[in-house]
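Handing you a structure now.
Note that this complex is displayed minus one protein chain, with the remaining chains in position.
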Amino acid sequence: MNGPTIHRTSPQIAQPATISSTMLDVIIALIPALAMAVFLFGVRVLALTAVSVGTCVLAEYGYRRLRGQSNTIGDLSACVTGLLLAMSLPVTAPYWAPVLGGLFAIVIVKQFYGGLGRNFLNPALAGRTLLCTFPGLMTSWVDAFQRPGLIQGVDAASAATPMAILHTGAVPDLTLGQMLLGQHGGAMGGVPVLMLLLGGLYLVSRRVITPRIPLAYLGTVALLTLLFPRGDEGALAWMTAQLCCGGLVMGAVFMASDYTTTPVTPLGQTIFGVGCGVLTVLLRYFGSYPDGVGWAILTMNCCVWLMDRAAIPRRFGMGRFALVRSWGQQLKESLSAIHFVPPKLKFLARAGDGTMPGEGYLDELKGKVRQWAALGGVFLAVCLMIFGVHRATDYAAVRAETEAQEALLDQVMPQATMRTETPYYASGALSITAGYNDSGLVGYCVEVQAHGFGGLMTAVVGVNTNGEVTGVAVTSHQETEGVGTDAMTQEYLDQYVGKSGTIRTAGNNSVDAASGATATSEAVTACVNQALAIVANLDTEGGVDYVDGEV
Amino acid sequence: MTAFQLAGVAVAALLSENFILVNCLGIGTRTKAFQDPLDAWRTGVSLTAVTTLTALLSWLLDQLLQHFALGYFQTLVFALVGPAVVAGLRYFLKNCVPELSRRMDENLASITSNCAAMGAALLIAQRGYGLGAALLFGFFGGAGATVALMCLAGLRREVSLTSCPKSFQGIPIELVTIGLMALSLVGFYGLHLS
Partner (left out) sequence: MRRRFLGGVHPASYKESTRRKPIMPLEESPKQVAIPLTMCTGGGAVPVVKPGDKVTVGQVIAKPEEGGVYVHSSVSGRVRAIEPRPHPWGGRWDAIVIDNDGQDTPCPDLPEPMDWSRMDRAQVLERICQAGITSMGGGASPTHLRIARSVGRVDTLIVSAAECEPYLTADHRLLLEHGDQVLQSVQMLSQLLRADRAVLVVAGDKLNAVEFLERRLRRKRRSVELVTIETRYPLGMEKQLVRTITGREVPPGQSAVDVKCAVFNVATAYMVRAALLEGQPVTHRAVTVSGGAVARPRNLWVPIGTPLRCLLESAGGLKEEPAIILTGGPMTGTVQTDLEAPVVKNTNALLCLTKQEHGGADQPETVCVRCGHCVSSCPMNLNPAFVYRAVRMGETDRLPQLHLEDCMECGCCSYICPSHIPLADLVRQARTILAEGGEQA
């Protein structure tokens, strides 16, 4: 039509917020929590925060200046990163900790990928996680109202945080009010839960964040902890403690709702929240670190691209599962092209195809034999080499090994004078050695494995015929030097001698865990329990009499 | 082993002992495998099939070797089992399921030199797993490697790997990305269900 046409143009109004005003809103939301932290932990909080924010801002400015890119500190995102990083540290953290964490967060996690809006991991959380890998840094928590000075070493009295208590399966002894106000040990900003919730409400009311992710996250954690409680005070108390302690509220409200590292679609955001919740509960129940929030969020951050692709909003006007159905259709078509074709098994291809009978057959055979003969020859040669080496070095190796074994088994079963390897196999036992002395079988030394703090730990446990432990020795481990190794000293391991049955961590028939090395102690205990169980169920001719200890 | 312990082995193989991100096994020389999500999926599936079959075969062979007190041949045998499984699988697919072979032959071929297959066999032998645990370990280890490869490939398409300084572009920033992904899995070290 040759005439005027209506064409829509862009809207001439827009909502007034900008990125910097949004970030400013986040900073305002964090101020009550910061104030509460100062009240609880003293002025050092402010000093650490200042160092952290300063490092982040300077790092961003410096990096971008050096690379000749535009100056972006005006959008206040570096400030927010610094603030969040500081608030997840313990107040006793040394001043170099936020510096290192801030540099890592801003330069590597954020700027290397293009700056604001382009990173795939939450910078503050990644910085904090980096610091977690330093032993001792993130494990010296002080109780509330202990106000360490500005310049001090880490001699403020450490206290077990509620998170540590929860990790052992008990409910901490705090009222709901105390938990909400944060009157206990923990991260500086993660502790005042009520203030963080107020901040979250402020952000929701200013339409900065939608409540979708925090609610999905907190709801999932609440549901899972309600369904699978631990401790002796009932499901509700366990759930409340899990919700209020640790960095969960801070993570759910401020870290998991970060714009850049979360999905863009509403359904994707819900999946993200639920996934974070499941991983958090998994890590809190079965992991080595007491608080799994940071790790859970980071792991989900790595999967955000998948959620964005999979959770596209349903097309307006199409059925609810139209997209899924179309995927299913595509998959079915793709898979239907795959058929099973019965093979035509012929050893030699040309056998019986024209030509003189047997001629092509022989050629083929010769070719194949040549092929495989080469391989077979090499294989045979290598086998012979191995065999020869084995024979030649056998005795020396065996002697050296025997000496090492003797020393080890001396430690583990001092009563025995003679040892032999047994042919017994039991599931979970790497080896079983029987120890004898003049009066006969003393018992068995079992080599077992269990999961420690940093990985697998291998230990040898001696169990006598009465089912009691005669000694424990740890042969390999991946625990932290100076922390976990406390649980592997001779005096610690001597605690196990004489115990039988199933050894617990508390109550009857227990050993005292080495302080600060709970996971390692548990691993050693697990090893011992495994060994005891193996010996109790060992299938041999002469039965083993054992006395079942108090269970 | 109880069902719970078996589940623990599976979860450990998937998360806290992820072949690629924790045990540093499994990234082969085929770079396309971690650059394109579909290729990553195919490589991962091939890897899972191979590790499971290798786990089975190597467990059986290990039992045999132990029975005949020939334990010192373990390394040689395991080294041969991996490529043998791959060759056998490729032969089978080529003759019996040609369409699948057409799509996945390259991926399967790249597993020949993949250390995860032999690594799985050795780990199983060292830890003395039973048959069930061995199969679960192989399968979930492969699954974990698949997830890691797909995440890496997916991230590569979404994340800009050219915004870093020139000296970091190319392999360094890819290694940094993998390292950051591995950082998030540090929390799973030592995870055990029992």
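By written order: A and B. Residues from 1 in each chain.
Quick note on the criterion: contacts are C-beta pairs under 8 Å (C-beta built on N, C-alpha and C of every residue); 3 or more make two chains touch, one makes a residue touch a chain.
No experiment lies behind these values; they were computed from the predicted model shown.
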Left-out chain, listing which of the shown chains it touches: A
Options A:A35, A:A170 or A:V264, residue touching the unrepresented chain: A:V264
Contact partner of the left-out chain, one of A:T9, A:T175, A:S336 or A:S439: A:T9
Listed residues A:G68, A:G317, A:P342 or A:P423, member touching the removed chain: A:G317
Absent-chain interface as seen on chain A, which is shown: 1-19, 21-22, 75, 115-118, 210, 259-260, 262-266, 269, 312-318
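What we mean here is this: only the chains that are shown with their structure count from here on.
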Inter-centroid spacing, chain B versus chain A (mean Cα positions, whole Å): 19
Residues on chain B engaged by chain A in the complex (per definition of touch): 1, 11-12, 16-17, 72-73, 76, 80, 95-100, 126-128, 130, 133, 150-151, 154-155, 157-161, 163-165, 168, 173, 176, 180-181, 183-194
Interface residues, chain A side, partner chain B - complex: 67, 108-109, 111-115, 118-121, 126, 129-130, 132-133, 282-283, 286-289, 292, 294-296, 298-299, 301-303, 305-306, 308-309, 337-344, 379, 382-383, 386, 390, 427-430, 449-456, 519, 526
